[in-house]
Structures are given as C-alpha cells and as structure tokens.
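Removed from the display is one protein chain of the complex; every other protein chain stays in position.
Naming follows writing order (A, B, C, D and E), and every chain is counted from residue 1.
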C-alpha cells in the first residue's frame, strides 16, 4: 500500500528575471515587471511530496522529523530571506523562475530520502500561480 | 524537463439546473435547491494547467502575458458576471454543471497554447466541491 | 468577562444591481458588469458575531446549537440558492448589494439572541471584498 | 468524457501514536509529541475524489446527495468528535496516522459508489501536512 | 502613531466538554458531541494582537523574536499536542471552551510584553468558529 505524503514549507525571497543575452528592450517585453532593475520578492509555498509504503510498525511513509531536517537544509537554508539571483549559486546564470526553482529543489532532494522516493515538487510563487515538477 | 504550470482565475456567475425532459417533480428530486426557478450563483475558481518543456532562455513553460490574454477571452469574457444558462450559447441545451463548464473551458482552450499543451482544468464551484477534466 | 464569538455561514445566491430610477446608460456606468440584464452570482461568506459574558457553568457565550438554528432560519432559508432580487421580498425595491444584505441580516437577527447581543455582521461577496455592519 | 469530482468534508478527532511493541523510550523518540500519554487532536480535512463519465441527462458524475449520505455514514459518523484510538475499532491495534486513516476511509468507501469509481482519498491533518491514497 | 501587530500561532490539542455538576443527560443535551466520553480534538489557530507606538529606530512595535519566545512558552509549551482537560492545570475544573482558552492565554500574556500592550486574543477552533477576548 503506497501512500503519497506532502509537507508544505514557506520561504520568502527576492529575485529578478533578466537574461543578459537579450537586449534591455527584449528583457522588458518578455519579463515585464519581473525585469524591474532592483528586483522584487515573494512568499513562496513549496509542497514536497514523497511516495512509499506505509511502515506497519509506525503507520508512516517517512520519519517526519528527518524530513523536516532535510527540508530545512535544502530549502530553508538555501532560499529563505535570500536574494535568489545573488545568494544562490545555481541562479547565477539560470533565471530563478518558479519552474527553475522547482527543478533545483528536486535535484537537491532526490536520492536523499530514506525508505521512500521523491514524488513531486509543487511551488506557489503567489496564491494564483504554481508549478509542478515530477523529475523528468 | 517537463513542468506543469497552473494559473488560477476567478469568475462569478449564476445558473440553474433544469432538464426540460424531466418532470418538475423529477427536476426537484434530482437537482434539489439547484433547480430553484430563479437560479442562484457562485464564485467559481478555475485552475488552468499547461504542461511543457522549460525554455532555457526564459526559464518558463509559457508566456504568462499571452496566457492571461487567452484566459480573459475564453473564460472571463464568456462567463464572468453572466447567467450561464441564458448568456452562454453552449449552455442553452446543456446543463451548466461544474463538470460541463470544465469540459467547455477545455474545448475552448485546447489547441490555442503556444509551445505547450493543455494539461488539466480544475474548477471549484465552492470551497468544498471541485471537478477536474484532463481532456478525455 | 465579555467575549465575542463569531460563526461563519456560507450561502450562494444570484443578484443584479439595477435602479429603475436611473437610465439604462446610468445603470451601466454606475454598476458596470453587476448591471448585466440576466444577473450573476456569488458564494457569500457571512460572519455573525455576538458578544456576551461567558457562562461559568458552560464556558460559553451562547448555545451554539440554538445559534445554528437561528442562522439557518434567518440566513440560509432566506438567501441560499436564491435569486436575491426575485426571491427575497426585502430586495424587491432595495438593491441587494453586500452593504444592504449585511444590514438586512442584522435586522432579522437583532433581538433574537438569548443571553448575548448581536455585535457585527461581516459579509464577503468574494475573497477580495467584504463589508461590516455594527447596527448603527 | 471522464471527470474527477472531489468533495471535501471536515471532522475533528483526537488520537495518540503509540506502538506497544516499542519501549517507552522508542515511542518517544519515534513519535515525539504525538506519543504524549493523554493524546491530542486535529481538525481533519478529507477530500474524497470519484471518477466517472458525465451523465448527459444530469451533467453530473455522481448524485451529490447520495455522496453526502455515504460520506456522513463512513467518515463523519465513525470519526467526527471521536477519539480515534478508543472509539474506532480499526485503530485498536493500528496506529491512527493520517496514512492509516486515509487507507481506512478508502476501504469503507470502495465499492459503494453508484455509476462511478473511487479515485483518491486526500487527508490533511493540519494545513501543512497531507497524504493521498489511490487504492494500491 | 499606534499600530496593532498580530502574530498567528497554531497548536493541536484534545479536549472534552463536561460539567460534573450537570447530570449525564444534561451534559449530552448542552454539549452535544463535545461531551463524548473519550474526547476529540482540534487544530487551534491563535492570533495574538499587541498595540504600541512604532519605534523610529527599528520601524517596529515589538521585537518579533522576543514575541516568538513568549508565545512558545505561554501557548505552545502549555497547549500543543496536549489534552487540555488533563494536561493544563487551569482546565482541571474549568471547561476548556474556546472562550476559556482565549481568556487563559490573555492572563498568561498580560503584563509580559515590553514596550507595548496586549490588545486582543482571537482563537479559532475550526475555520468556521472563533472567539475574541480584549481583556475585560
């Protein structure tokens, strides 16, 4: 019996969308207000889903304390109260869109879960827009 | 790397559930309060999901401004502040249930997305009830 | 020790904003999409607040079952799944705006609470807009 | 045309995580605060999803009144305002984790739906943690 | 310039409504399902509001880290993952209704804030019911 378990975490960060290979005019046209020179920010909500069998001895798919420690290290330490472009090396040359942040979270969590597998990263950048990445 | 992106839009509309091929008594029994002669209404929340590859130059699955223009035309213009039975031709003979509204939205969006595919229409008619249509 | 207790109830209804003393053009200008001839609708969220002393024997400000019966009669029976303009006599000549609905709910609840007083009616017509009436 | 319909129901219950085959120290280490002797509780939110074809005569996947009666019997009567360990026979020897509650709900609903199939049980034990069971 | 600042905290707990001076029949009639012998539980949401002048040097009404430490001690340590009737001395003889919990929180916070005053305790026992206590 396989169950998907999802834990939500929140972080707040700033970012800017800008591709140096585009002209200024192209950057403004493509990214709109997200290209504003001094950046802006969001409260991000990330839902991390894992899938696995329920352990009959504990009734659980994963040890929630270990999951919290992992999410603190991979998500909160790296992103929370940060400027994604300047403070997270992965986004030095990659634009920190929600799509790319979700993929980045997947890559840092994959293979680090005991007894279950990573299933999905769902990331809200505001209450009206979210992305989902399932690892492929 | 394929990512699902979901944009939420809200519209408010009125409707009535009534099948002229049923007797009045059958309509009341089957549709309950939703058959009330003068109709009622809802704040609908529609989640439109698209799936596609992340463009390396923009970090995005879809141009969000173009998506907004499309959702305005297909959803907001056609449904918002309308009486679904009287103002939307598709519901002249089809009962405007959430199931049928979701299918109607799919049909009007399908094939009109650039660089990605329509993945799912999720429609809430109130915070406790929602439907999902994936195109088949 | 005086405590305010608030119970939320939801109802869905349709309505139209139209003042027969205005010209058609004035109605459209003043009420915009809310003047649309065939009406539209909302999921309303009403928060009914009462204030009173905590009964030492029960630890409560009001008997919640009696409050539910009252709210069913005054709010749900009168508004839910209704067309406010056509089905609620109070709105035959009064425009069923959120402001007027809140006042109407106050008038029907006032004086009908045992052991406490009505304190406030807060009414959301959608998640981004609400009104509050305190009885004067 | 197959549509998934989801109805949300809420119930509140208390529980305790404790495996009598573990030592007291193991129980505390594995279950943390959830092992506290006198138990604690939650407002659970359960999303029951069914899948089926849309009936052309009603526009619906399932009769919502029949679904409500079923959910009242299977979920509300059995869990609401109860102590899951002491009041629900299924949890006399099974730990009432969200994983096990979701599986228990699936087992009691499966095969009791007319004209559609059970698709998914999603259960929130608080706004930041939820599980999903799809029947296998 | 006086500003009200509100911090939300969540805790989960179980409780039972029972007055030993009432007969069993009276307890059932007055408290309904909340009188169930083995108790039940909730996810409580508590909003603690303080009021004070904005410090020109920090732009803040209160040091948020000190507030968090205080709320951990007064609310989380005393209530979270507890059985309110059995684990919180204040509720040995007082029924742990939301009204009484809000008053209890007020009494333990009052006078312990630096540079501002306690303004209001708002407590949700579920998303549809909340109480507010302002200290008198």
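Please note the rule applied: a residue touches a chain if its C-beta (ideal position, glycine included) is under 8 Å from a C-beta of that chain, and two chains touch if they have at least 3 such contacts.
Not measured: the values here are computed from a predicted model.
A.B. asks: Thinking of the complex as a whole, which visible chains are touched by the chain that is not shown?
C.D. replies: Those shown chains that the absent chain touches are A, C, E.
A.B. asks: Which candidate, A:28, A:42 or A:108, sits in contact with the chain we can't see?
C.D. replies: A:42
A.B. asks: Against the chain that's been left off, what residues of chain A make contact? List them.
C.D. replies: 10, 12-15, 33-34, 36, 38-43, 80-83, 86-87, 126-127
A.B. asks: Touching the missing chain, which residues of chain C?
C.D. replies: Contacting residues on chain C, toward the hidden partner: 17, 19, 21-22, 30-32, 94-100, 102-103, 127-134, 136.
A.B. asks: Could I get the residues of chain E that touch the absent chain, sorted low to high?
C.D. replies: Per the touch rule, chain E residues meeting the hidden chain are 1-9, 54, 57-61, 63-65.
Everything that follows uses one rule, which is that only the chains that are shown with their structure count from here on.
A.B. asks: Starting at chain A, how many touch steps does it take at minimum to reach chain E?
C.D. replies: Minimum number of steps from chain A to chain E: 2.
A.B. asks: Following contacts chain by chain, what is the lowest number of steps it takes to reach chain E starting at chain B?
C.D. replies: 2
A.B. asks: Considering only chains that satisfy the touch condition with chain D, which of them also satisfy it with chain E?
C.D. replies: In this structure, no chain contacts chain E and also chain D.
A.B. asks: Over half shared or under half: which fits the residue numbers at the contact of copies chain B and chain D, same or different?
C.D. replies: Different-residue interface.
A.B. asks: Centroid from C-alpha atoms only, then distance chain C to chain E, rounded to Å. What do you get?
C.D. replies: The separation of the two C-alpha centroids amounts to 28 Å.
A.B. asks: Indicate the residues of chain B shared as contacts by at least two other chains.
C.D. replies: 127
A.B. asks: Can you give me every chain pair that touches, using the contact definition above?
C.D. replies: Taking the chains two at a time, the touching pairs are A-B, A-D, B-C, B-D, C-E, D-E.
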